[in-house]
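Here the complex is missing a single protein chain, while all its other protein chains stay put.
Chains here go by letter, A, B and C, matching the order in which they are written, and residues are numbered from 1 within each.
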Amino acid sequence: MINEINIALIGQRFMGRAHANAYRQVRAFFAPPLVPRLRLACGRDEAALAEFARRFGWEEHTTDWHDAVTRDDIDLVDICVSNDLHAEIVIQAAQAGKAVFCEKPLGRDLAEARRMLAAVEEAEVPHMICFNYRFFPAIRLAKKLIDDGAIGEVRQFHALYLQDWGLDPGIPFTWRFDKERAGSGALGDTAVHVTDLARFLVGEIEEVVGDLPTFVHERPLPDGAGMGRVTVDDAALFLARFQHGASGVFETTRVATGRKNFMHLEVDGSRGSVHWNAEEPNVLWFYSLDDPKELRGFRRILATEPEHDYAKNWWPPGHTLGYEHSFVHAVYELLTAIAEGRNPAPSFHDGVRAQAVLEAVARSVKTRAWVPVEE
Amino acid sequence: MINEINIALIGQRFMGRAHANAYRQVRAFFAPPLVPRLRLACGRDEAALAEFARRFGWEEHTTDWHDAVTRDDIDLVDICVSNDLHAEIVIQAAQAGKAVFCEKPLGRDLAEARRMLAAVEEAEVPHMICFNYRFFPAIRLAKKLIDDGAIGEVRQFHALYLQDWGLDPGIPFTWRFDKERAGSGALGDTAVHVTDLARFLVGEIEEVVGDLPTFVHERPLPDGAGMGRVTVDDAALFLARFQHGASGVFETTRVATGRKNFMHLEVDGSRGSVHWNAEEPNVLWFYSLDDPKELRGFRRILATEPEHDYAKNWWPPGHTLGYEHSFVHAVYELLTAIAEGRNPAPSFHDGVRAQAVLEAVARSVKTRAWVPVEE
Amino acid sequence: MINEINIALIGQRFMGRAHANAYRQVRAFFAPPLVPRLRLACGRDEAALAEFARRFGWEEHTTDWHDAVTRDDIDLVDICVSNDLHAEIVIQAAQAGKAVFCEKPLGRDLAEARRMLAAVEEAEVPHMICFNYRFFPAIRLAKKLIDDGAIGEVRQFHALYLQDWGLDPGIPFTWRFDKERAGSGALGDTAVHVTDLARFLVGEIEEVVGDLPTFVHERPLPDGAGMGRVTVDDAALFLARFQHGASGVFETTRVATGRKNFMHLEVDGSRGSVHWNAEEPNVLWFYSLDDPKELRGFRRILATEPEHDYAKNWWPPGHTLGYEHSFVHAVYELLTAIAEGRNPAPSFHDGVRAQAVLEAVARSVKTRAWVPVEE
Partner (left out) sequence: MINEINIALIGQRFMGRAHANAYRQVRAFFAPPLVPRLRLACGRDEAALAEFARRFGWEEHTTDWHDAVTRDDIDLVDICVSNDLHAEIVIQAAQAGKAVFCEKPLGRDLAEARRMLAAVEEAEVPHMICFNYRFFPAIRLAKKLIDDGAIGEVRQFHALYLQDWGLDPGIPFTWRFDKERAGSGALGDTAVHVTDLARFLVGEIEEVVGDLPTFVHERPLPDGAGMGRVTVDDAALFLARFQHGASGVFETTRVATGRKNFMHLEVDGSRGSVHWNAEEPNVLWFYSLDDPKELRGFRRILATEPEHDYAKNWWPPGHTLGYEHSFVHAVYELLTAIAEGRNPAPSFHDGVRAQAVLEAVARSVKTRAWVPVEE
C-alpha cells in the first residue's frame, strides 16, 4: 500500500507554481516512497487561486493561510510567499507539528532565520529550504567530482548570477524593493543561491567584504499614488575567504542588460576544475590534469546519461531538462528523507548558514571592511 | 463549464511517457479549451502498464489496444507504439470515429501512410502527427521570421541530426532494426523530423538523392538465441532541391560518437539566416543584413520571453525549458484545434508529405540517382 | 652557414600577401633549414606591386611573370594567381627546374591538374599545393588522434564550409564567376579545401553525388559595360562514400548569410570523434569512449600547448593564433622537405586527387547520379 503525505502550499505565483508542478511530476517520474497529495492551496487572490487549484489539481483552496497550519489533515506546509511571512508561517507550522519546506531566503535577516531554525528544532519536525540549484544533475556531478578529489584542493571559486529584470525604472514598487518586507534585494534573492552552492561545493565561508549598490532609487507605486523608495540593493558583490583557504568572488545583479538567468559557477582546484551555467543547465564542464597533456581540455559533459543523478527517470540521453526539473528533484529528496525518518538536505541549518554569509556582507557594507561570518 | 476529451494512449515507453506527461502538463500550464481526461492506457506489459497508469494518473489500463478503438467513452486515440502497428490502429480508430494523434513516422512506407491519411479523411476525424520539434518556442520564432520575410528568399538549408545510441554492436536486436516492423532506421526515426522541419520552415522538397549506410549488420537477439540481421539504415544522408529553388543537405545518424540528440538546423536566406540546435533548445540564432554593417552578427535569442510562443505559460525569462515541453505545446495545439473544429497541424497530410521525401530517398538509393518526390 | 632559397612570388592579392607573410614569419619563428629570400614579386598592377614589394621586402618586382621562370636566380616559384594561369606557370617553372608551390585548386579541371602533375614529375622538381588548413595545430592533432586509432574506425564525416561574400548581386563580375577562368565556383574554391581535409583525415573518396546550384546568374561587369553571366556554382553540395566504408556529407557555399569563414568538420568513429571550426581555429573538440561513462563529453582542447605541433614556436599557451599562421606552417614544411631532399606534402598528387573528387561531383551533376571518382 502506498503512503501519502498531505501537502498545503502557501503561495501561487512563480514559486508556488514551481512547487505545485514538482509535487505532480515527482509521482509520475520518480515513484517516491511518500506520494504527495495536493490537499490545500493557499493564496490571497481568490479568483486566481481557484484557477491555480483547478489547473494543478489541489483538492481545496483557501485565502487564509492559517488553515494550512491548523488543519489536522495537513502533513507538510510549503511556503512560497514574500519573505516577511516566512518566519510566522514556519514557526506556527512547526508548532503544529508539520514538516516545513520553505523558499529562500529563510528569513529577512539572520536573527529571523535563527528563530525559524530554533522553532523547527524544538518542534522536531522535518525542515528543508528550497535551494533548488543543488538538484540539477550537472551540479550533482560537480559535487561528486569535488568530493571524490577529482579537482584536488579548491583554490578559487567564482559565481556570476546575472539577471536584468530590475533594469526598467518603470517596474512597479513591489515587496521585493522594500527592505521591510524583503530583507534585502539581489542579496537575499539571488546571492543566496550562489552562496549556498559555494557552501555545497567548496565549504564554509569565513570572511567577506562586499558592496550592495542600488541604481534605481524610486519606482512607481502599483496603485498609481506616486513613487515608492527602493530600500534594497540592485546588485550584491562580494569577495570571500573559505575556511579551507580558497578565495571566492561573487557577483549577483538584477541590472546586467541581456542576462536573463545567467548563473555561472567555476571551481578551480589544484588538480582540475569545473564550471557550469544555468542557461545551459544540462552541461557540466570539467578539466583534469589527469588527462594526457596534449589532450587536456574542458569536457562538455551532457549530464543526461543514466549515470547522472535523476537523469534516467526522465528521457533518453541528450533530451534536455529545464529549470523546473530541479524542483522535482528537490521534492523527491524531501519526500524520501521524510519517509526514511531523516531530515532532508539542505535543511534550515543550511538556510541559516547562507544567511550568516549574507548578513556579513551587509555588515561589511556598513563597516566598509572585511568582516567574519558568524558561526 | 469545462469540456473534457477522453484520451486513450497506446504505448507506455519513451513516447508514451512523453505524451502522458503532455496531457497532464497542458492542463496545469495552458488551460486548453478541451481538458484532457486520462481515461485508458494500453500496453503489452501488464505490470509495467499498471505502474505507468498509477504514476501518470490513467483511470484504467488494458493490455488489449483494441479497447481504445472500440470503447464509446474514448474521444481521442494516441498512438505511441512500434511503426508496424500505426496503420492498423489509426485505421480502426478512424473508422470508429475517434480523433487520432500518431507518432512519427506515420507509416512504415509511403503507401501505408497514404492509406492512413485516406482513412482519417474518409472518416472525417481530426488527425495530427507528432512532429514535436515544430513546437519549441525558438523554432516557432524561426518560422515567424522566415514567413515575415526577415531572412529574404531561402537559398540553403542544412540539418544535422546526430545521435550515437546505435554505436554499440551489443545493443540488442529490437523492432527498430527490423525493416519489416520499423520500415527504415534513421530515415524514418530521425530524418523524418528534420524533413518535416525543412518543409515547415522552407517549403516542399522536389527532388532528392541519398545514401542509407548500415555499419552494424548483426545484433544479438534479446532472447539470447543468436544474432538478428539488421535490415535498416544506421544513417540517412541526402541532398535535396526545394520547389522554390533552395538547396538542402541532410545528415541524420545513430553512430555519431558523442552526439546524443544533436539536431542542428540552418536556414540561409538572401537577407538573413537562422540556426538552432536541440542541445540548446531555448536559443535561436538570427543574423540580419538589416543590422548596421559593423554590428552584424548572429544574435543569440533566448526564446523564453513573454513575446515568444508558449514561453509565458511557463517561467520567467531565462528559466529554460527542456525537451518534453515541445510535446505539451503540441498537445495544446491538438486540443485547441479540436475544440475549434479545425483539423490540427501538422496533420497526416504532413506525415504523408514527409514520408514521400523519405520514400524518394530510399528509391534514390536503389537507382543511385536523383529522384523526384512524389506529389 | 645558412642556406637560402630564392623565392619568386606571382600574385599580390589575398593569397600573395598570405604567402609573402609566411616567408617572412617562418624565418623569425621557425628557423627553417632553408631560409627564404624574397627575391622577386610578380603582379600586373605596377603601382600596387611596387608598394607590395616595399612593404613585404621583396628585393625586386616585375609585371612579367615569365621572369620568375626564366631567371636563373630563382629556386622556387610560388603561384597565387587566378586559376587559369596555374597550369601555364607551373609547367614552365617545372621545365625550368624550379620548385613549385601552387595555390588551390591545382587546375581548372582534372585534366589540367594532371598535366601539371606530369610536368613536375617529369622535371623532377619539388611540388606542393597550398592546402593550408592541414597546418593548423588543432587539425594536426586531429590527424594524429585518428592515425593513432583514438577514434576507432571512421564512419561518418561531414564538412560545412560556409561563407557569404557571394550574396550581394552587386558584386562585380570577376574571374571567379567565369568558368573559363576559374574552372568552377565554390567547388574549386572552398569545396577543394574540405575535400583535401577529408582525404587527409579519413582517406580516399570512392563515389560522389552532388549539386552545384547558382543563385545569382548575372553580375555587373567591372567596367560598367553591362552584366556578365555567372557560369560557376555558388554552392557545392555532395555526398560521398570513402573507400574504407565511411560516409561523407559536404556543403560549401558563398551565400550562407552571416557566415564568414565558417568551416566546420566532424569525424565520427567507432571509438570517438573530433570536430573543428575555422572560426575558432585553436580549438579541437575530442570525444572518447575511453573516458569513464559519467565523464564523457567533448573536450575543448586549446591547441596552443608546447605539445601541439608548431605551437611552441609562437606564444605561451592560450595566446591564440589566427588564420595566417597556417601558411607559415605550410611554408615551414615546404622548406624543410626541400632541404631534406623529400617532396613536400601535400603534393600535386594530393591536388590531383582532390580535383578528381570535384570532377566527379561535376560529372554527377550532369548525370544526376552517383559517379565513381577516377583513380
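In the analysis below, a residue touches a chain if its C-beta (ideal position, glycine included) is under 8 Å from a C-beta of that chain, and two chains touch if they have at least 3 such contacts.
Remember, predicted model here, so these are calculated numbers, not experimental data.
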Absent-chain contact - pick from C:27, C:104 or C:329: C:27
Sole contact to the chain not displayed, among A:13, A:241 or A:312: A:241
Contact partner of the left-out chain, one of A:178, A:251 or A:333: A:251
Selected residue (touches chain absent from view) among A:155, A:312 or A:349: A:155
Chain B residues that touch the omitted chain in the full complex: 141, 283-284, 286, 291, 293-302, 305, 307-308
Positions on chain C contacted by the hidden chain, ascending: 14, 18, 20-21, 24-25, 27-29, 31, 51, 55-57, 163, 165, 259-262, 278-282, 302, 304, 314-325
For chain A, residues in touch with the removed chain: 151-152, 155-156, 158, 160, 162, 164, 167, 209-211, 213, 215, 234-235, 237-239, 241, 245, 247, 249, 251, 253, 255-259, 266, 268-273, 287, 289, 296-298, 367-370
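Simple rule for what comes next: only the chains that are shown with their structure count from here on.
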Centroid-based (C-alpha) most distant chain relative to chain B: C
Rounded Å distance between chain B and chain C, as computed from the means of their C-alpha atoms: 41
Residues within chain B bordering two or more other chains: 259
